[in-house]
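All protein chains but one are shown in place.
Order of writing sets the chain letters: A and B. Residues in each chain are counted from 1.
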Amino acid sequence: MQISMTVNGVGHEADVDPRTLLVHFLREALDLTGTKIGCDTSQCGACTVHLNGKVLKSCTLLAVQADGCEVTTIEGLAEGGEHHPMQTAFWENHGLQCGYCTPGMIMASAAFVRDNPGASEAEIRHYLEGNICRCTGYHNIVKAVKQVADAAAGA
Amino acid sequence: MTTRIFGSGIKRREDPRLITGEARYTDDIKLPGVLHMAVVRSPYAHANIVSIDSSAAEAMDGVVAVYTGDDIEGLAGLPTAWLIPDSDLKTPEHPALAKGKVRYVGDGVAIVLADDRYRAQDAADAVVVDYEELPAVIDPEEAAGEGAPLIHDDVEGNIAFRWVMGDRDASDAVFNGADVVVSERILQQRLLPTAMEPRAAMAQYNGATQELTLWCTSQNPHIHRFIISAVTGLNENKVRVIAPEVGGGFGSKIPCYPDEALVSWAAMKLGVPVKWTETRSENYLITIHGRDHVQHVEMAASNDGKLLGVRATVYAGMGGYLSTAAPGIPTILHGLLYVGPYTMDSVFCESIGVMTNGTPTDAYRGAGRPEATFLLERMVDNVARAIDMDPAELRRKNLIPAFEDGYEVATTLIYDSGDYPTAFEKALGMAGYDDFRQAQADALAEGRYLGIGVTAYTEMCGLGPSQVAGAVGFQGGLWESATVRVTPTGKVQALIGASPHGQGSETTLAQIISEELGFPVEDIEVVHGDTTETPMGWGTYGSRTTPVTGAALAHASRKLKEKARVLAAHLMEANVDDIEYADGSFSVKGSPDQAQSIQDVALMAHLAWNMPEGMDPGFEESQFYDPPNFVYPFGTHIAIVEVDADTGEIELQRYIAVDDCGPQINPEIVAGQIHGGVVQGAAQALCEGAIYSDDGQLLTGSMMDYCMPKADMFPNFELGETVTPSPHHPVGVKGVGETGTIASTPTVYNAVLDALAPLGVKQIDMPLTSAKVWGAIQSARS
Partner (left out) sequence: MWPNKFDYARAGSVDEALGLIGDEGKFLAGGHSLLPVMKLRLAAPEQLVDIGGIDSLRGISANGGLTIGATTTHAEIADSSDVQAICSALASACGQVGDQAVRNFGTIGGNIAHADPASDPPTVLVACGATVNIQGADGARSVGAEDFFADLFETALDDGELITSVSLPDLSDHQMAYAKFPHPASRYAIVGVCVALKMDGGTCEHAHVAVGGATVKAVKCRGAEAALAGSTLDDAAVGAAAEAVKADIADWLAGDIAYPETYRQQMAGVFLKRAIAAATG
């Protein structure tokens, strides 16, 4: 089936098998492998992207459902060659170790802080229930997100 | 350079590629013409294979080939590489695809190669296998008992080994004469390692040169090369194993699995690249599990609180086959830690490795030491209760006093250095232990149940030495090697045989080199994970990369520095003895204006226009480093919890960790290791546990049922440190990758049982789910 999609600002046309999951379309057809797959059950959040500005687990949507949509992946988060503040905060706060959950974690957190500037630590921890990390114990992830949330509230 | 780079929490060198999605993990790598492999897996835990019909699958679109166990000629079975001595060890055949019989749910039966992973899975589903189901057994103690189904014909009674540490009669004498003996049956439940990146493997074979390249999720590519060479029959120098970015391992990416052998074999057979990527559902079925002990434990003590001895009979579930390092985990890495940080003179352990119809088990973060630390700390709390002594006071009375260079304990280990009382008192102070006891009593008066758990621990890591590895049957060395290579323009490539996968070693190791040689850390690249590009090494596990590889790099750097000093003296026409070094610059004593930077020296060494007599050109040094002993990090962890008696829910309110891993090269990275380790260990106490049905089906086969720890289950952690250098390490450091996991499980468990003590609850099997806690409260009340 023929679909078109704008991914990270670039238009794409493709012919896909309808059963193709969006995450596989991004990874295989577009070679945007920053988006990861960590579970089969929509729980780990490694595949989180933005679809029309909203966070989405891209393993839980068919590529054909995203026809005509705008998708942002981790590769498209930085603007003008500058890291997104959430990327910077993860780096500065040692909010990652193996890095595999990181793209999804950053995508989810970036949208959360955009919508919830000034979020509390408890709110951040609750929000992150949809993103699982095995390495960091979440401590520094929460610290990173809080830093950006505080900055967003102050701005 | 004015700030010391060693000891500074600089940002990680590896992060820019990870936060932007540019890092390439195995499944991210594409090769033209690649075929995808799907594996037909047994739905039964124990069954005879009656027949396999792959005709429908072979006829499907995009399917290139289907192979069964009988087809994969020339691929040898997977070896067990830890042959523990004096234990009557049996190593049953482990074919890459089952032949005749399957032994756990997920055991591979056939492989499908197709042009697309969706179509490969379609075809795998279309392979018809007729099974004759056999009775299955999962519990290791049951599997070792009378009448259990026999899993391997050549493993009588399902007993793969019986390993004994200590003298049974001597232990009896201590226990028979003791005032107090406490006992408990402890279940170390199976855990699913769950590295966030599932395993993956891709192989490419060049028929003309007979060279095989295998990209795979490995913690130890050189060990993978060795095993892939052995099973395929290719010469080891024709096998290149690349561990690209690897998304966590926690032990689960140490073993060489059937899948990696199968993609290699299929790529050789078909002459095209072959790729396999595990799904999480597969991962939970086939990637090794951790723990799985049934332990019968006793501890002896005097009425005035002297710990006299500990002993245990351990039934350790091995699963359907013996994984790569499996026999060493519940034996060498377990029993030898029975003394912990205490002055206890009598230890005895009988560890029985039992084949079961579960997924094979192997090293999982901590590997044997968490299981030892838990039983020790659990029993110390039981003794405290039995003699009515505060558990912190009991620990205080029995801690080994501070020592700087060697302390031999009853397990025959010689601890390198330790100051347990200082870390212990620091942690108690941070927690406000005495005040907490008052708050706890006040809360109880209001019907609230607060509890505190205190764990004092030490552990052995930084594995080698190799002589010890040999003595305990490890089929390899445990040294590391490294090369520090400086380019003509003064940039550094450090090549290491170890293979970090999230630990931050590219940063930590660069900090060691920077400290030793004065190159800015930005100019140092640590290269790892490719057997062709890097020197031999045994891998990243056992908290050994900083202690062992770090030492190799420190020594290689010091050799380079010596060469630089001589060359600098020559260039400045000075006596070597008059050369001073500071911050990457060599100068002549008394003439500070005359100086040669390390970069200047590196360039001249490459140009070699003007070398001292007898000095070879180039600026590169290598070092093989075999550590003289393990390193022994230690510390004290404290947890404070509140239990909701209406529901059984546990709230972890505070967690205090004081750890001593010697001088911290990068405190941020050290803290990160502790945070992650603590959550991993606390989750064993609180929520994680693989559950099988009686017929061997994994009931926790996805994250829907297997409870991964989540952000909202934990508070921010309160960390403290003490610094006791290792006397035998060139920069004094000890490993810290597993301490958090080792210490936290008993800490959280004991806190919960402390909270429940007023209700009369004495024991609950882990994990402490609300349902089990609530049930225990009801039982105690009735």
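Please note the rule applied: contacts are C-beta pairs under 8 Å (C-beta built on N, C-alpha and C of every residue); 3 or more make two chains touch, one makes a residue touch a chain.
This one's a predicted model, so the numbers in the text were calculated from it and none came from an experiment.
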Omitted chain's touching partners, listed by label: A, B
Of B:L375, B:V492, B:M708 or B:I742, the residue in touch with the unshown chain: B:M708
Hidden-chain contact residue, picked from the options B:S8, B:T279, B:T313 or B:Q475: B:T279
Residue among B:D122, B:E480 or B:E721 that touches the chain left out of view: B:D122
Subunit B, residues in touch with the chain not shown (by the definition above): 117-118, 121-122, 125, 279, 281, 646-647, 687, 691, 699-700, 702-708, 710, 713, 769-771, 774-775
Where the unshown chain meets subunit A, residue by residue: 1, 17-19, 21, 24, 40-43, 45, 48, 51, 54-57, 59-62, 64-65, 108, 111-112, 127, 129-131
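Basically, only the chains that are shown with their structure count from here on.
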Whole-Å separation of chain centres (CA-atom averages), subunit A against subunit B: 29
Residues of subunit A touching subunit B in the complex: 17, 19-20, 27, 31-41, 43-44, 46, 73-75, 77-78, 83, 87, 90-92, 94, 96-103, 106, 121-122, 124-126, 128-129, 131-142
Subunit A contact footprint on subunit B (complex, rising order): 9, 11-12, 14-25, 27-28, 30, 118, 194-198, 245-248, 250, 279-281, 501-504, 668-669, 671-672, 674-680, 702-704, 708-712, 714, 716-717, 740
